[in-house]
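The complex appears here minus one protein chain, its other protein chains still in place.
Should a chain be cited, it is by its letter among A and B, assigned in written order, with residues numbered from 1 in that chain.
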Amino acid sequence: MLDLAIASQILWTSFSTSSYFVLFALAFALVLKVNKVFNFAQAAIMSVAFYSAYVAVRVLGLNGFAGLMACFAGGVLTAVLIEIFGFAKLRALKATPMFVFIFTIIVSQFVSYVLMLIFGTWPTTIFPTMFWPVSIVGGIAVSAWDIPALSAMFAILIALWCFLRFTRWGQFMIAVSDNPDLAELYGIQKNRVMIVSMAIAGGICAAGMFLYGTRAQVQPSAATELMLFAVAATIIGGIGNLWGAAIAAVVLGLVQNSSILFIPSAWQGFLLYAFLFLAIVLFPRGFHWPERASKLKRKTIDSLPASSEASGG
Amino acid sequence: MTDVLKIRDLNKSFGGIVVANNIDLDLRAGRVLGLIGPNGAGKTSLFNLVTGVVKPDSGSITLNGDAIDALPIYQRARRGLARTWQNLRLFPSLSVLDNVLLGPRDYPGEKLQSLIFDARGVARRQAENTEKAHRVLQRTGLGAVAHSRVQDIPYGQQKLVGVARALMNDARCLLLDEPMAGVEGQAYAAIQRVVRDIAESGVAVCVVEHNVAFVRDLCDEGVFMFAGKVLARGSVTELIADPRLTELYFGT
Partner (left out) sequence: MDYFLTIIILVSLFIILAASFDLIIGYCGLISIAHPIFYAIGAYTSAMLAKEAGVPVPVAMLIGALAALVSSIVVALPSLRVSGDYLLIASIGFQLGLIELAKHFHEIGGAGGLTNIPPFLIREVGREAYALLVVVVALLTVWFVRWMATGPYGRMMSALRDDELAFSMLGRNAIWVKVSVFAIGSGIAGFAGALYAHYFRFIEPDQFGLLASSAVLTMVVVGGMRTTWGPVLGAIVLQTLPQAITFFGLPPSVLGPLQGIMFTGLVLVFMFLRPQGLIAASDLWRGRQEGARHD
């Protein structure tokens, strides 16, 4: 029934395409963790990053490296602008989460309409061709895109992990995500930390979009769909758990790609929304990963009953 | 004397922190029980467990002889369990009167069908409730501020709004979370009088309070909690006099 060769081919392709899914999920989960925002404006960041690369390569005729730089510049800049002129302002106005939520959706829609006006609705790619040479490794077709994409994903994962673990700013981000007010008491400038976190998320989005845009066609509304995938992964992976979101993204990518064996391809697009809906119904608080008794965790738990008592009077 | 609320073997921990450790406790009709203990002893957590805000790990809670463990918060309230909150939790977009009008166990018009098919019945019960609310407001000394917004009245009166709101329930069991914190003067006396009144009408009252004088004057009995455990139960004067408890209370 199911050929082993086909199965392993699908497994490999899903795994390599999951590289950008992981990055989108990582960016979404990071902003949710540190900035405490369900950042639907991530779609705007992703679109701007893609079209920056598109302009650099296809319009200005620059080389691929310049395209990559443009992609990063577009993503990071958009993310930082959204934080400074959007989230920070809304925090200062003490806007309700609902208000911020709506803001992010409206921003992503606004940007997609602006891009539609400029670039039209026709799908396009960063490079004129999406063809990547293929070599056969152990019966599996491995494209020249796969290995660099996966390496980039792993490099970014490791870099982010090290950044959060070993650098001052990384520690600040963890502190702000645990308790922004307490962090501020210790002299951590919350607003600057949040700009850094958005900038990193913007960079990760740009990397993901560059990978995506060298392999598939993009139009102004495409980022919304890609982002909803990240939302589903974040919800399933556990809110506040970056690595859980990354793993969930791989699993979702695998399921969606392998679904081609069981359901007509026209329905594949529908599957994403089914995931999203099921994620909310089945894993309302995220999938429960086995708890580890780490030092950091204990500290946050310690403050729980005390802070609930103290929040009164 | 009947036990209105019975708590048996109640346990709850968050991660490694135990907030309820094998708690057994009864609240009796017509009596005021004071819960004392240092911050983090699990007093407010106990209220949260009893009212259903937090689910316990194990144990049972019965109200008037019925198990209420599986019920959601609002159904516990409808069976006669009412509480106030340490941080008030009033509704700032409603007037004092409208805050109180939301308190009855059976709110007229909550069922949509009654709103449409029994509009007159809803209006009549609404009028009855308004009358009752005015009585409750008089009783709590809030008659004059019925139409004020809650954030415009003094803090002590805001605390009384919380109590008045709970009174509309005709509760069998009333849990008061720090009714005195931040309150002085007239409101202080009013709260004391109202709580006494409620108990005398046959309600089982439980008070979490740091104001020792208030607890001593008001409560028939006290319970000393520490680290989620009930350490001692007895008269408040005895509990306060116990040097071991005092040491736990003030810490070393």
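FYI, a residue touches a chain if its C-beta (ideal position, glycine included) is under 8 Å from a C-beta of that chain, and two chains touch if they have at least 3 such contacts.
Only a predicted model underlies this, so the values are computations on that prediction, with no experimental measurement involved.
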item	value
Sole contact to the chain not displayed, among B:Glu110, B:Glu128 or B:Glu184	B:Glu110
Candidate in contact with the missing chain, chosen from A:Ile105, A:Leu150, A:Ala199 or A:Val251	A:Ile105
Hidden-chain contact residue, picked from the options A:Val55, A:Met69, A:Ile84 or A:Val114	A:Val114
Residue, one of B:Lys6, B:Lys132, B:Arg149 or B:His210, that touches the chain absent here	B:Arg149
Given A:Phe65, A:Phe131, A:Trp161 or A:Tyr273, the one touching the chain that is not displayed	A:Tyr273
Missing-partner contacts on chain B, residue numbers	51, 53, 72-75, 77-78, 82-83, 85, 89-95, 97-99, 101-110, 112, 115, 122, 126, 130, 134, 147, 149, 165, 168-169
Positions on chain A where the hidden chain makes contact	38, 89, 93, 95, 97-99, 101-103, 105-107, 109-110, 112-114, 116-117, 120-121, 224-225, 228, 231-232, 235, 266-267, 269-270, 272-274, 276-277, 280-281, 284-285
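By our rule, only the chains that are shown with their structure count from here on.
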item	value
Between chain B and chain A, distance of the C-alpha-averaged centres to the nearest whole Å	46
